[in-house]
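Note that this complex is displayed minus one protein chain, with the remaining chains in position.
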Amino acid sequence: MSRPGFVLEVDDRTPPLVVHEGLGFRLESFPLGTRVVYPPESIPTVPDVEEAIREALLHPHDSEPLPALLRPGMRLTIAFDDLSLPLPTMRAPDIRGRIIEQVLTLAAEAGVDDVHLIAANALHRRMTAAELKHIVGERVFRSFYPQGQLYNFDAEDRDDLAHLGTTDKGEDVEISKRAAESDLLVYVNVNLVAMDGGHKSVGIGLASYRSLRHHHNAKTMVESRSFMDHKHSAMHHSAWRMGRLVKEHVKVFQIETTLNNDVFPRPFDFLQKREWEWSVKDQATMLGVRRGMSVAPLRMRHRMFHDLRSVYGLTGVNAGEVEAVHERTLQKVHQQHLVEVQGQSDVLVMGVPYLGPYNVNSSMNPILATCMGLGYYFNSYRGRPVVRKGGAVILYHPLNEGFNQLHHPSYVDFYEEVLAESTDPAVVGEKYEQQFAQDPWYIHLYRTSHAYHGVHPFYMWYWAAHAMDHVDEVIWVGADRRVAARLGFRAASTLADALEMASGTVGSSPSITYLHNPPHLLADVR
Amino acid sequence: MSFIRESVDDVRQVARGWRWGRRAQVPRSAEEWVLPARSTVFGTEWSRRRPAMAAREVAQKAGLEPLFRSQVRTRVEGLDVLSRVDGPVIFVANHASHLDTPLILLSLPDEWRRRTAVAAAADYFFDTWWRAVGSSLLFNTFPIDRRGGIMAATPGEVLAEGWSLVIYPEGTRSTDGWLGRFRMGAAFLAKEYGVPVVPVAHRGTFAAMPRGQGWPSTGRRQLTIRFGEPLVPGPEETVREFAPRIKDAVAALLDEDSSTWWEARRRAASGATPDPTGPKVAQWRRVWQQTQSPQADAPARRLTAWRR
Partner (left out) sequence: MMLALEMFRSVSRTMAGKAIGGRMPGVLSGFAAPLRLVTIDEPRVERPGWARLRTRLSGICGSDLGALSGRTSLYFSAVVSLPFVPGHEVVAELLDDCEDLPAGTRVVIDPVLACAARGVEPCEACASGATNRCARITVGQLSPGLQTGFCHDTGGGWGQQLAAHRSQLHPVPDGFSDEQAILIEPVACAVHTALRAGVRGGDRVLVSGAGSVGLFATLALRELTEAGEIIVVAKHPHQRELARELGATEVVAPGEVLRRVRRSTGAFQLEPEFSTPYLLGGVDVAVDAVGSRQSLETALQATRAGGRVVLSGMPAGADLSAAWFRELEVVGTYASARSDDAFGRATELVATDAVQQLAKSVASYPLHRWREALDHAHSAGRLGTVKVAFSPGSAS
């Protein structure tokens, strides 16, 4: 049985609550009256995954069945989401691999020879062979990777980009040439949160900087309220316009999957239970984990957390025409994530966990932590932000992980050079974005190493633009003061101190809301 | 040192936050989302395995029995009926005190005692691990739900494993020593699994240790216990018809215990068995009557070698 999400009001019976902070978590006693938003428990999964996939492929929405679209001699391209989804990484077998296997089985039966598999990583880093293998599965990997038919999308390979034209708002649409010139483009997605999927899959996942700059900028992001709600997100509007243009050029068969909230595997499952329901065993595990982490070096904690593999259950799989599919997908996503919250509050508290979309197998640097807190978590709302305009946001993260030089080389320069000058997303974008986007060294690393594109840190900063625009005060609890200052924020050692610091903005007895995620939630603010 | 200090702080925080040693509490605003209490019952399979049985034998023989006998005196009648039945039975008894269970168990012959389990209220005996472990280890209790719900082990399973059961059909201890309303669980089980019901009547436990008292009253009170003729549900007999027969048998035994077998038989035959639920008089008079131990004039010390 799964219980819906709900809003807890902290009273004298409430035990201390878990707050994630990077590679660890703390137990925080919130002031009485604090509202705590709990996500719904995992909703029921499909009984038979293979059967569900087959059903979706044979009875798609607003499209002929997949076998009818396959014929000998055709060019078939299968694109799929990269390792930024789901979070944490799914325990093998990955759902994308299982779907791709079935698609390929049908393709083999239909006699299709020309098949390419492309990871839709856009400006994300190239995945390693092992990471690709984890997503598509050993069988697919072995059949396609050595032949060079399974590869990461390269948004800087001028020879493999096709400019499809401009939308009615003058936005360039430039995507992978192979995908654009295929007879059929099958996209396999993991719709972990509401922002994923739809036209964002092909329109963004397979697009180049030339195309992305139209919606990945400070102005658009400030007007995306929130980007978790595609109907009110300027970014998604742009992606939708582009997606419709793509549709005129290539037949897209979209396969979207939704997952439940089983994020933490044993023995960390206590992290997704409601604290007052913790058994003695849960409490003991929690104490053990906390004590262990307090003596473990950072590297070991990093390893412990990043080795977690989630045991997600599949709650739905839909295939067919992009928009028809996405509508059904969102229904499931909302069922799993939506929590009704009455009214805004003065202070929003969020714990930034160890993982975000851009530090899988990597480190959560301060910019990514900001993006995670002020970007993803802040935007986890529908309707109105959880915090009122001019309120305060309190985030938990030590900001001490440093930068991964292999994956985030441009982040370091962004942090040291750009943020030293200004932290205003619009200002830094105006002055530096082009320089970073066109830096040959970053492009070289993006194409040949495993680095995020030079412009990527700017996108992270834009992600947080809406929050920075909306609230007056951002305070990091337990953070390195110098780092917080560089980011343009303040640091406090405890929640009490943070509230004290925020009292200038929100008064001495503010209303507080704490978003208890992960697991993921989407606050439906009325 | 800071590690130790932090550990102490952590443990203290958890101990305070989760109210160690006391009942866990649910925040008021979360109360509507509390799951049904299924998860709070602890499994008892282990208590019917060999190591637990051995431990129980020691606990009962070396601990419980001497202690029990030092506090009360007992008189046991009618054990001969057990020689007439084979295999598991259901002992159905009236319930007036926590002394009932040790009284019944310690009155049984050893080979029966070792294979007898006691049905105990899940919501009381099985909601904390120490009470669950303690009662299953000492009395071989297993949980049954007084309110209807899913149990870790059903009485049926225990019966099917060849264990005899002790069931108190009243479901709770009497507040005044008199018999309460009988539920049909025992009758249902007997019918369902085709096992005989042995009615058991005992008197004096209410007088010795009524509800609300934590230890038997001083003076080695007299308890009496009487096992009756096994009842087997007829092939055509429904549970609804069988249940009253059990109750009547217990009532007749109580009558027999306070008078003689012959008189009780005659009263039963004429339908004049005194109502075991007691007279409809003022509450204090009902309690007054029950607080009198049977055979109050029994000598303080007797030659125990001849007792049975």
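As written, the chains take the letters A and B, and residue 1 is the first residue of each chain.
Rule of thumb we're sticking to: contacts are C-beta pairs under 8 Å (C-beta built on N, C-alpha and C of every residue); 3 or more make two chains touch, one makes a residue touch a chain.
Model, not experiment: these values are computed from the prediction.
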Using the whole complex, pick out the displayed chains that touch the missing one. A
Which candidate, A:41, A:94, A:346 or A:413, sits in contact with the chain we can't see? A:413
Among listed residues A:169, A:431, A:444 or A:526, the absent chain is touched only by A:444
For the chain that got dropped from the picture, name the residues of subunit A it touches. 412-413, 416-417, 435, 439-441, 444
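The rule is short, and it goes like this: only the chains that are shown with their structure count from here on.
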Rounded to the nearest whole Å, what is the centre-to-centre distance of subunit A and subunit B, using the mean of the C-alpha atoms as each centre? 58
Note: in the complex, subunit B contacts subunit A through residues 3, 6-7, 10-11, 13-14, 17-18, 24-30, 33, 35, 129
Touching residues on subunit A, where the partner in the complex is subunit B: 1, 3, 6-11, 13-16, 27, 29, 274-278, 280, 283, 286-287, 290-291, 294-295
